[in-house]
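The complex appears here without one of its protein chains, the remainder shown in place.
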Amino acid sequence: MSSHDNMPEMSLYQPVQVEDAIGIATELAGRGWLVGGGQDTYGWLKDRAKTADALIDLKGIESMRGIKETADGIEIGALVTLTEITRDPIIKERYSLLAQAAGRVASPQIRNVGTLAGNVSQDVRCWYYRRGLNCYRAGGNLCYADTPEGMNREHAIFNASRCVAVTPSDTGPALVALEAQMVIQNASGQRVVPAEDFFIGPNLDIRHTTILRPGDILTAVRIPAKWANATFYFEKVADRNAWDFALVSISAAMRVNNGVIEDSRIMVGAVQATPRRLTSVEQAIRGKPRNESTANSLGNLASSDANPLNYNHFKMPLMDNLVKRAVRGQA
Amino acid sequence: MDIIRYRNNVWGEEVILGVSWDLLWVVAVTAFLLLAAHAIFMAALAKKKAKPSSEGKRVNRHDAIDRAFHWIMAGSVLTLIFTGISPIVGIRISWLNIHWIAGLILTFVVIFHTIRALFWQDFKSMLLGPNDFKEPFDESVKPGKYSFEQKGMHWAMTVLVIAVIATGLTLFTHIDSPWWERPSVDNEGTLGIFFLLHGTATLALIAFTAIHIYFALRPEKRFYTRSMVTGWISEAEMKENHDPSKWKAE
Amino acid sequence: MDVAPQETLAHTLRYKLGLTGTKLGCNRGECGACTVLADDVNIYACSTLTHEVKNRAVVTVEGLRAADGTLHPVQAAFIEELSPACGFCTAGQVMSAVALLKANPRPTREEARLAMSGNVCRCGAYDHYLNGVMRASGQLS
Partner (left out) sequence: MTYMHIGKDFTPPDVEGKVTGAARYAEDFKKDGMVFARLLGSPIPAGRVVSIDASAALAIPGVLGIFTADDLPPAPPPSNPALAKEWVTYIGQPILAVAAESDHLAEEALSKIVVEYQRRPFVVDPLDTLTEGGPDPYPNGNTLIRNAGEAAAGTTASGTDVGRVKWSIDQVAAFRAGREPVGAQFGDEWSYGDVAARFAECSTVIEEPFVTIGQPHHSLESRTGMAYWENGKCYFHGSLQSHTVGHDALSAMLEIDPANLVFINENTGGGFGSKIFPYPMMAVTGRFARKLNRPVQLRITRAEEFYIGSARSGMQGWIKIGLKDDGRVGAVDVAIVNDAGSGGGGSASSSAEHISIMFQPEAMRFRGLAMYTNTTPRGAQRGPGQNEMAAVLAPMIDKAANLAGVDRVAMRRLNAPRMDGKIGARQGGISSSYMPEAIDKAAQMFNWDQKRSLPREISATKVRGIGVGQGFHTAGSNGYDGLIRIAPDGTIYLHTGVGNLGTYSYAGVVRAAAEALQCDWDNCVVVHGHGDLNLPHSTYQGGSNTMFTETRSSHVAALDVIQKLKEIAAAEFGGAADDYSIGGERVFRTSDSSKGMSYGEAAQKAIAMGGKYSGMEYPDDIHRTTVRSVQAMQGTGLIGVAKDTLPRSGAVPGMAIAFCEIELDKETGKFDIVDYTAVAECGTVVHPKGLRQAMNGGGIWGFGMAGFERHVYDPQNGLPANVGLYQSKPPTYLDVPVHMNTAGNDMPDPQSPVGARGIGEPAQGCAVAALMSAIADALDGHLFNRTPVTADMIINHVAQNGFNTGNLKTNTF
């Protein structure tokens, strides 16, 4: 078993036009690796747990930067850093949910370079998988985490399909809650996909967490005006308050009128491979006052159909508690 | 191109992971080329023979229950092949549950068929005897209920289906199901061998399924296919293709 | 100087330029010992390709002294507060503090704590580094 600290030899492309980047990515296909902030790239490569022939550094592409207002909301360039999101006046004012989620990612230095696109595209954090073991997600025949004695405290309680890893993204659930649209470009053009469909679970593709395929580049994220200035609740519970990935996170957007919840989108992170939408909770609170009693009436509705592993039962009460906090509006 | 895929196990030892899916393309291309060659050969060289009439007296060839079995089996096999291949070729469907449910259906119908064939059907009519081997070389020898090719296809399918079922059931025990949780894997190499066998049998099954479908669709054999839908063939078709002395039709 | 395409900034600084003040604690972006500034923003040099910052102004701990040799106020304050313990994380702590004070010259202690939170100190000298930040920003005397 070798432990490495050097990057493996590989080539580097630094295109300045998105079309060039797509061309290179298409040509390299599976042997190319897109780099935004790179914060979920270099560890994989240094550990030799994944390999690629070439890095395609997208940071030189100006068209993928910046946050701009559109007719229906805003468009955030894929290369916008998490720090920029936390500081952007429009996002802070209208979509504070996203700003809060971005502000809880990893550490300041990682937020300074880590991009929104990278945060939603990052790979799962299952420790077996990250060790470079040949599990299902790595193309193998088995899962080391979901076994009678597997150490799976951080793993999924819903929708596992052979792989039990969870989505590590803090901004992903927030984007789904805001009904964001993901703008994806490839050689045959551009397509716009709802954030909800952008994330995919192991039942659909055990080796990927998003619908992106080689040659696809996530160039921007659009957030519609629908949830602008809505009532938001974000909370992330992690072991340590810096660096660590969520044990469970909640991203909720609500339309509250005269204290009554007219509509809501309640998303939970880190309980399954994709952001989990709690439609049953959304229905249960529709038309109800946003208060303690509505929150308490939910009981364990959110976690009732969970399927916990050996060490992650705590995620059930934790997510129920976070849902209650979101519904009643305070910690 | 590899035949077998190898990976390191949890302790860095090289073990078999399974069959190389490159072979899927080999099988697909080979089967296509062979069948295309056969089609061309038949079209160009085979002498035009008048097709026996499907009118007239009907002879029962397959009971409804056996036809149902066949089509359930066909459906489950095709479902299994499609769901099994989709993740390999990059089709994103939620395949796993469909796959094992289809596998269980296949298992049950095969068990049903086996029992029925052994006790209620004319089991001997499917046995391959020395005489059967004369059939391809002597045009005067006509088969009983099943031709040499049909018997061959049946037994090949039997072996392959049992192989995929046996290996598939073993693999099924290694995933979560409504009845059990997945176990720990003591020996990844053994698991890999099951994957290898399942994959290899699947490749062969795909090839034979392709051949089977091809012949089922060939004009001169289509009446058999009809009989698998309707249950009967015409007396003319029977006389043309079978030796009534060997097939005591009811 | 020849920089390989995949080379990290930390590697270039330490092994090509001999700027060994920037430390490698984990080399995975999990400790902060390699923190440097790129255009006044603190980043992990272990998790940045040198080619990524070729058009940016990179400052390491060695580059903080004034032209006349005077220590940077953060450095002076860290000495005064006996902020470093073993010292291995110190360069990174200094750089994060410098980045913070450029963006926010008079942070509250809570703001300082958030801004410094990407730097682990295994010796646990956090209180002393925070004192140093408050001193460097003129809020502690």
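Letters A, B and C mark the chains as written, and numbering starts fresh at 1 in each.
Following the convention adopted for this analysis, contacts are C-beta pairs under 8 Å (C-beta built on N, C-alpha and C of every residue); 3 or more make two chains touch, one makes a residue touch a chain.
Just so you know, these numbers come straight off a predicted model, no measurement behind them.
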item: Omitted chain's touching partners, listed by label; value: A, B, C
item: Of A:Asn241, A:Asn257, A:Thr279 or A:Ser293, the one touching the omitted chain in the full complex; value: A:Asn241
item: For chain A, the residues touching the chain missing from this view; value: 1-6, 9, 48, 107, 127-128, 131, 144, 147-151, 153, 235, 237, 239-244, 247, 292, 308, 310-314, 316-318, 321-322, 324-325, 331
item: Footprint left on chain B by the chain that the document does not show; value: 10-13, 184
item: For chain C, the residues touching the chain missing from this view; value: 14-15, 18-28, 30-31, 33, 60-62, 64-65, 71, 74-75, 78-79, 81-91, 94, 109-110, 113-114, 116-117, 119-128, 130
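The rule is simple: only the chains that are shown with their structure count from here on.
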item: Which of A-C and A-B has more C-beta contact pairs; value: A-C
item: Chain whose Cα centroid lies at the greatest distance from that of chain C; value: B
item: Between chain C and chain A, distance of the C-alpha-averaged centres to the nearest whole Å; value: 29
item: Contacts with 2+ other chains: residues of chain A; value: none
item: Chain A - residues contacting chain C, complex; value: 5-12, 14, 35, 38-39, 42-43, 45-46, 55, 57, 59, 83, 106-110, 112-113, 241-243
item: Chain B - residues contacting chain A, complex; value: 7-10, 12, 17-18, 87, 90, 92-97, 174-176, 181-185, 188, 191-192, 195
item: Chain A partner contacts - residues on chain C that touch it in the complex; value: 4-8, 11, 24, 27-30, 32, 35, 41-44, 46-49, 51-52, 96, 114-118
